[in-house]
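Quick one: this structure, given as C-alpha cells, is what I'll be asking you about.
Note that one protein chain of the assembly has been removed; the remaining protein chains are unaltered in position.
By letter and in written order, the chains are A, B, C, D, E, F and G; residue numbering begins at 1 in each of them.
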Amino acid sequence: METAYIMINCEMGAEGAIVDGVKTIDDVKEVSGVFGNYDIIIKVECSDIEDLRDIITRKIRHLDQVKCTTTLMCAN
Amino acid sequence: METAYIMINCEMGAEGAIVDGVKTIDDVKEVSGVFGNYDIIIKVECSDIEDLRDIITRKIRHLDQVKCTTTLMCAN
Amino acid sequence: METAYIMINCEMGAEGAIVDGVKTIDDVKEVSGVFGNYDIIIKVECSDIEDLRDIITRKIRHLDQVKCTTTLMCAN
Amino acid sequence: METAYIMINCEMGAEGAIVDGVKTIDDVKEVSGVFGNYDIIIKVECSDIEDLRDIITRKIRHLDQVKCTTTLMCAN
Amino acid sequence: METAYIMINCEMGAEGAIVDGVKTIDDVKEVSGVFGNYDIIIKVECSDIEDLRDIITRKIRHLDQVKCTTTLMCAN
Amino acid sequence: METAYIMINCEMGAEGAIVDGVKTIDDVKEVSGVFGNYDIIIKVECSDIEDLRDIITRKIRHLDQVKCTTTLMCAN
Amino acid sequence: METAYIMINCEMGAEGAIVDGVKTIDDVKEVSGVFGNYDIIIKVECSDIEDLRDIITRKIRHLDQVKCTTTLMCAN
Partner (left out) sequence: METAYIMINCEMGAEGAIVDGVKTIDDVKEVSGVFGNYDIIIKVECSDIEDLRDIITRKIRHLDQVKCTTTLMCAN
C-alpha cells in the first residue's frame, strides 16, 4: 500500500469548501484544516504508486481555489 | 487565555488597508506592517482555543487582499 | 479532541530510530518516514490542548537527533 | 520608537531556558514559545534603531542554543 | 557547457500542458512533473551562460501558467 | 545612512519592466534580475529609516507585477 | 522505471567530497554541485519504488556531511 500526505495552501476563506470537496475523493483517509504554514492537510492511501499519483495530479490539484500543494510520500 | 501570532503576506500596496481592517476585529491586541519575509504581523488573545480558531478562520483569513497566513500558536 | 500533525527534520540516517521512539509515545496515532521537504510526519490526538502542547514540547522535541519540528494544529 | 518581532528556531528542548533568558533582556516586551514553523517569538521595543540592532545582534543572537533568527522590523 | 536545473511551481492542473510546452524548447534535456515542494523540474544545457540565461528568462519564464521558478546553476 | 536589500518575486516575464521601473526611483543604488529563489534584487540607501520605509512601502511594493518582497535591513 | 531528484544542503566546503561519494552509488544518473538555495542535485533512476526509497534512505542520507535532503519524486 502507498501512502502520502499532501499539504495545501489555498485561497483565503476557501478551506471549508476544499475540505468538503476532498472528502468525496476515494482513497482520501484524512483531511483537516490546519494552522501553521499550510492551510489544509490530506492523507491518501492507495494500492499502488500509480493510483497515488493519479489522485494527486488529477483530483486534488484540480480542486478549485487550491493555490499550491506540497507532497510527502511515505517511506513505509 | 489562548494567544497566537499570525503573519500575513498580502497584495502589494494593501498593507495599510489590511492593518486598518484588522484593528476593528475584537481580540486583536497588536497589528503592524513589517519588513522581512512577511508583510503584516497580528497578535490575537482569546479566552479559549475555539474563539481563537474562529477569529483566524472566519475573520483574518477572509480579509480582502490577504494572500496567505502563517499562524504561530503560543505554548503558554 | 485536539489533533496536530508534526513534521520533523532530523539528523541524516536517524529516521528509523526516531520513528521507533515516537511509536512509544502515548497519543501518537501515526508516524511515518517521508520523502519531500521533511523527513518524518507524526499525528497526535489528545483530549485537550494542554496535553497536546505537553507531548510536542516535552516528548517529541526532546527526542534525540530531531533537528527541527513544524507543527500544524488542526482547525477542529 | 522602534519595534521588531524576532522569531527563533532553537535546539530541541531548549525553549524554556531561552524564554527565561530572553525575559531578562531590557526592552523585550513579549516572549513566548510557539507552535508552527518557528519555536519562539520575541517582541522588542527601543527608543531608536541603533538600540534595536544592538539588542538583536549582541544579546538575542548570542543566547545559548539559539540556532537561527528571523527578524521582522515594524513599519512604524 | 553550462547547465541549470529549474524548478517550477505552476497553476494547479497545468503540469501536463507546461511539460509539453517545455519539451519543444531547444536545449531542454529533461522535464518531468514532480511531487514535493515544486511541481515540475527542468534540466537545460547550453554552450554558454548567455544562452542559458536567455532560455530561462525569455522562454521558460514566459510559459503560460508558470507561477514561479527557482534556478540552480550547476557548478561544473 | 540606512541601507536595505529587497528581493522581489514577480509575475513571470515582467522582470525587464520592473527593473526599468525601479531604476527611476530615487535612492535605488542597484537593481538586477537574478536567478535563484528570487527574481530581482534591489539595493536602497537613504539618509534615515523613515525614508527607507517610505521607498519600500510606497514605491517598490506599488510597482505593477511585483508579487512579493523580502526585505533585508542592513545592520551597519 | 521510477525517477527522483534529490537536492542536498551540506556542510560548507564538503560539496566536492559528497559529489564524489554520490557518483559511486548505483542508479545515480546525475550529480552536480549547484548555486541557489541548495548545494547539490542528484538524479536517481530505479526499476521500482522500493529500490528508490532504499537508495535515498540508506545511501544518500547516510553520506557524511549531508545536512538535509529534499526529494522530488517524478510523476512518471
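To be clear about the criterion, a residue touches a chain if its C-beta (ideal position, glycine included) is under 8 Å from a C-beta of that chain, and two chains touch if they have at least 3 such contacts.
Just so it is clear, the model here is predicted, and its values are computed rather than measured.
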Touching residues (missing chain, whole complex) on subunit B: 35-37
Touch list for subunit E against the chain that is not drawn: 2, 49, 53, 57, 71, 73, 75
Touching residues on subunit G - with respect to the absent chain: 9, 12-13, 15, 33, 35-37, 39, 67
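Keep this in mind: only the chains that are shown with their structure count from here on.
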Pair of chains joined by more contacts [C-beta pairs], F-G or E-G: E-G
Cα-centroid distance, subunit B relative to subunit C, in whole angstrom: 26
Subunit E and subunit F: spacing of chain centres that average the CA atoms, whole Å: 25
For subunit C paired with subunit E, centre-to-centre distance based on mean C-alpha positions, whole Å: 35
Where subunit G touches two or more other chains, by residue: 35-37, 53, 57, 70-71, 73, 75-76
